[in-house]
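Worksheet for the structure shown next.
Note that one protein chain is taken out, while the other chains of the complex remain in position.
Here the chain labels run A and B in written order, and each chain numbers its own residues starting at 1.
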Amino acid sequence: MKTQNSEKQLSRRDFLKLSGVGAASLAALQGLGSGFKPISAAAARAALQDNAKYVYTSCVMCPAECGIKVKVENGVASAIYGNVYGPMNTNGVCGKGASGLQMVYNANRIKYPMIRVGERGESKFKRVSWDEALNYIADKLIALKKKHGAECAIMDAGDVTDRDPYWYLFRAFGSPHVTEHGAICDTPRRHGPKIMFGGKRVEPDVMRPVLVRQPDGSLKNDYSYRTKLIIYAGWNPFTATRINYESRGTVEAKLAGAKIIVIDPALSNTATKADQWIPIRPGTDPDLFAAILRYILENNDDNDPFRRYIDWSFQEYSQGWDEFLAAFRSRWYKKDPLNGLKYFSLEWAAERTGIAADKIAELAHTYGITKPAALVWGMNGIGHHYNGYVASIIGTVLNVITGNMEVPGGAIDTELVKSDKGGKAKGEDFVKREVTRKVNGQDVTGKIEELHMDYYGDWPAAWDDVVGDYPRRFLEGVTLRYGPFRGYKYPIKAFFMRTGNPVITGSNTAHWIEALTAKDGDEYRVELVVYIDTPMLETGLYADVILPEASYLERMALSDIYPSHQVIYLRDFVIDKLHESKTQYDIMIALAQKLHEKGDPDIKPEDFWEKFPTEEDFWNEALKVAPGRAHAGVPLPYPKYPVNYKLIGTPDSLESGKATIDDEKKVVQGEYVTAQWLREHNGVAIWPMSWHRFNNGGVLKTASKKVEFVWDYEVEKDGEKKRQGQYSKYNKLIEAAGETPFAIAKLGWKKYESTFYWFETVWNPYTNPDYAKYKDEYPFQVVCGRVHHAMSGTQLVDWLGRIPTEDLWAPLNDERVVDEIVIGENGPTPSGRKVQLAKGSWCIGVIQMSASDGRKLGLQTGDLVELETPLGHKTRGKVNLVETIRPGVLRVAMGAGGRFSPGLGLTYDFRDVTPNANDLTDPEGHSPIMGMPVYADIIAKVKKL
Amino acid sequence: MPQNLLNKFSSDVFAGLVAPALKPGGLEAVHPAFSIQGDELTPIPDIPEGINGEKHYIQRMMEDLQRALQKPIEQRKWGMLIDLRKCTGCNGCNIACVTENKLPPGISYRPVMTETHGTFPNVSRRFTPRPCMQCEEPPCVDVCPVNATWKRADGIVAIDYDKCIGCRYCITACPYAARSFDAGYFYGDFNGGERQPYELLPSPEYGEERVREEGSSPIGNARKCNFCIHRIERGELPACTVSCFGHATYFGDLNDPQSLVSELLSQPNVMRLKEELGTNPKVYYLV
Partner (left out) sequence: MKTTEKILWAIAGLGFLAGLVGLFNRITGGHLVAAYNTYVPWGLWIAVYVTLIGISVGAFLVAALGYGFGVKAVQPLGKMSLLVALAALAGGLTSVWLDLGRSERIFNLFLSTSPRSVMGLMTWFYTLYGILLLVMLYLARKQPQSFALRVLGWIGLPFAILFGGAEGSLFGVVGARALWESGLTPILFLVEGAFSGVALLLFLSVLFGEREPQPFLRNLTLALLFAVLVLEASEYFTAFYANIPAKTASLQIVLFGEYWWVFWIAHLGLGLFLPLLLLAAAPKNQTALALSGALAALMAITTKLNLVIPALTVPEFEGLRTAYVGPGLSLDYFPTATEWLVATWAVSLAGLIFLAGYRLLMGKQATA
């Protein structure tokens, strides 16, 4: 109990300055603001109509990118609703989505271009004009390109997906290194679907409504839930709203009779609605999945309706099952050195996962017998572990052999069925250009893309890049080991970071800082760091140039969404650009012009301003490929068009038959979708849903057009032998070079395995014998979880700071009076105000700990502790003792603590008592196949401070 | 003026004496409600029909609502139903309400309460969004010394901001903590010192547009959820209802047996908060 607000420290200004809002609207506002004017409801309605409008657009407060409807009053965005016409979220918005206004109008927005004046990290900047900033960047880029080649520049577009203009520009400039957040998000999680389907994201079929062709030819909305079982392993869609329809869809399916099982060490919000919560030991999901698969294989009986787990029809659209099965079985006769039990047996899995053997059997039986069902796994549960691939592959296999893929109410790989977009606007053609480099004294010619550090470096299979390993690349440079440029070395000299914050999110924080501040003599090793974003996050503190990007309500783009069938949302201009911010398109064109003026030979007017005179032209280009999926499944979306042809064009042109059929290219071409078409249709395009889209090839993207259980195999075609399968490409490179990538060499492999494989995770004393010795000294496993904030980017939003979440984000703040810092003309600047915060009035990131562990350690909720890993990495935070977590596990909120950017307002003010999970991450911890950071393999001891 | 005063006073005394039977009527005499014309209503979204002829629940509820608006106000009885089985605790409704009603820091008309029971591993957690219950027998109305809080003919408990003296008696009297005191904070106080643009806009308050600024109401007043009267009267659903991410919130006319709320209310698993107090809430929960 403390004095609150004891003095009025908050300065009050009578003069209201509306930053960025036009003078006219300001005047209009003040006109309305003359005291209180009671008016009738009818007059209020009229007033609303006169001064307010609604704009359909799409959210970016998290990567789910829901369709939203924004109310704009007098030029000011004032409320955010869901877009009832979009089938994914339909009318709903979540707390983050509704809070977008405070992102857009935040005092801590980057308002002007700035150039660093102090050292990196000192957060000293000066305001410059756009012209100065772009000159600085263009001069540096051209000089670096001359010296090191364009491949020394990286364009990382972080977590916000509407990045095509940047990719287009950098690919045109000649760099193969354009990326986004996938590489630090979940590549191991996507791996199974990727190698088996050519897809990525398996989700339950619970998106309703879906538009379905009816027997009478009409298109109607299907609202029925057919799912009977959903198992979520380490996937928390209720809080981590990645696939937004999973929150309502899951409960609706449950009410319609489905059983929900959640496997998570903590009682996530999703687990609150589960029929069964299984608090698994972290990092053991592959073990659980493997035991389920073994149980199903051993106990399946085709003749017993109560044991008919396997639906053999999967063999019609798959290949290589026997090889997979043989490899899987061969392991279950071996004994685990750790516990002497046979691999994948129930007892073995029980020992490792901490779940009783009979419970595992029951789970396996339930999953096998209940159809339709979906097994779905997430990032922290699986994607963030060293061996997440194994779980992802087994999980995918389980969904396939139980007959659940693509059946109504089953599981859908949304990557394969979402609308295509981007097309030529991604600039992929540019990296097919040939370049010549001197390798060991010889001129070698190859494609720009063959200079890519990941395809041809340590992780040749890292098809989504290796952002988590950038620090090492910054420090050591790139040595290509495979492909035509084998032996070629180049440094990384320019790093463009747009809407991402790797210093906090992209593996170990100190390691990133080290890489960004390393010097050769007086010069920073990475000579140019540019930060492009709306708010000022930690990575910005290490930038040389900072560019203010227009917020999502001030720009145009297309959403990147994962529905069960093809849907696209437009992102549209809602309000005028605030401050001096520019859109991605503006920045692309402006920087291209500068580069062109300064003589860069690769930037051509006909590729840029002549081709895309307006922003809308650019996005219309990106829409030319939509929806771009095979016309497949039951019921067939457009019975009048041939099966498996690619559909292109607006839903209404396809529906009305205003389309041409190209039998040679197998394309049905209607009228292109355009931004204007979307605008006229409530911001949404919806094409019909169907199921069974794997049959006859359908939407599958594998070479064989089948589900592949083998990933490097030979086929004979026209008498010629051909290597196929998702790993074959990399294995050919490895074989040609005769050098095994170091990460898989550590697994004892020579190249990528051609079918089922197994390896243990790291830093887990319960499953990996190499780490068993740490069990007693480091008794806690540390995992992460999401809160009602999006990654590290929204902690400046006041509303979200007021919503306690999942025992991870709790109002345990002490009372403080802080000197306010805001992002001003010259970067972070004290405002001169003192802000007083009462105790318990603001949420901070805390360490969720089992109450029983707390009792053992003599701790109480609110006590400050330090966590330390065997590698000596430390972080600190207040413990929150609760019953909602498995003993022996500590959970911290991702992006919520230790936040040292002054641009984060109140969250910054509590950086000294909040934990940053990535202070603990092993900087060398990268998963072996794609180099993804292993955020979730952490063990620690706890010390009270 | 004294004569008026006396009239009003005596009528209230009378109303008080014959309570509860005549209570609502007595009050409406003093506070006329706004009238609605059908052609001013917001159009209902055009969404493809369902395979069994069913409608999107938002369409259905908007139709219910607009049908109710065609009736005289005293024949409508607005009610809300929140399906706790479906609420995911996302707080969409909470913040949607905050933005809709332009609420200042520290005021939420619809916080989402989290309650956790049990010990590991037998733990359960429930989310309960808590708007104003719009009690049929509202204790907040009785305690208000100046008649600033009153019950409209359609059952919505309203506050007359120009009358309210800010004594906060009603806040102590509401068993649901549904009333807040507007002490006068602005988001700018916590972020940069300057009012944020959306704080400068007038907000819809019981049919009036008011700009919230120092020295004028609603600063210093009691505030609460008003079922988004301004939206209802345009033929729209309350902001929390349209925004509900879990599709867990329903709204409509309890007097209309055809309405979706009435239909859902006929289920046996309906409950209300603190039923024992006899406040007779019009917010129901499905459990």
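Keep in mind that, in the parts below, a contact is a pair of C-beta atoms (placed from the backbone, for glycine too) under 8 Å apart; a residue touches a chain by one contact, two chains touch by 3 or more.
Remember, predicted model here, so these are calculated numbers, not experimental data.
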item: In the full complex, displayed partners of the excluded chain; value: A, B
item: Which of B:H56, B:K77, B:K102 or B:R130 contacts the chain that the document leaves out; value: B:R130
item: Which of B:L81, B:A222, B:V242 or B:V261 contacts the chain that the document leaves out; value: B:A222
item: Residue, one of A:A810, A:I823, A:V865 or A:A893, that touches the chain absent here; value: A:A810
item: Contacting the left-out chain in the complete assembly, out of B:Q66, B:S180, B:S203 or B:T241; value: B:S180
item: Sole residue of B:N52, B:Q75 or B:T172 that reaches the chain not shown, by the stated touch rule; value: B:T172
item: Those residues of chain A which, in the complete complex, touch the missing chain; value: 1-8, 10, 802-804, 810-811, 838-843
item: Touching residues on chain B - with respect to the absent chain; value: 5, 8-9, 12-13, 16, 19, 91, 94, 105-108, 111-115, 126, 128, 130, 139, 141-148, 163-169, 171-177, 179-185, 214, 217, 219-222, 273, 277
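The rule we apply is simple: only the chains that are shown with their structure count from here on.
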item: Touching residues (chain side chain A, partner chain B) in the complex; value: 10-13, 16-19, 21, 29, 32-42, 44-45, 47-48, 73-74, 76-82, 84-85, 89-95, 97-99, 101-102, 105-108, 209, 211-212, 214, 219-224, 238-239, 241, 244, 247-248, 251-252, 254-255, 267, 269-270, 272-273, 277, 279, 788, 796, 798-799, 802-804, 820, 822, 831, 833, 835, 841, 850-852, 882-887, 905-906
item: Of chain B, residues touching chain A in the complex; value: 34-37, 40, 45, 47-52, 54, 56, 58, 85-86, 88-92, 94-96, 98-100, 102, 105-106, 108, 112, 114, 116, 118-121, 123-127, 161-162, 187-198, 200-202, 204, 207-211, 213-214, 216-217, 229-230, 233-234, 239, 242-248
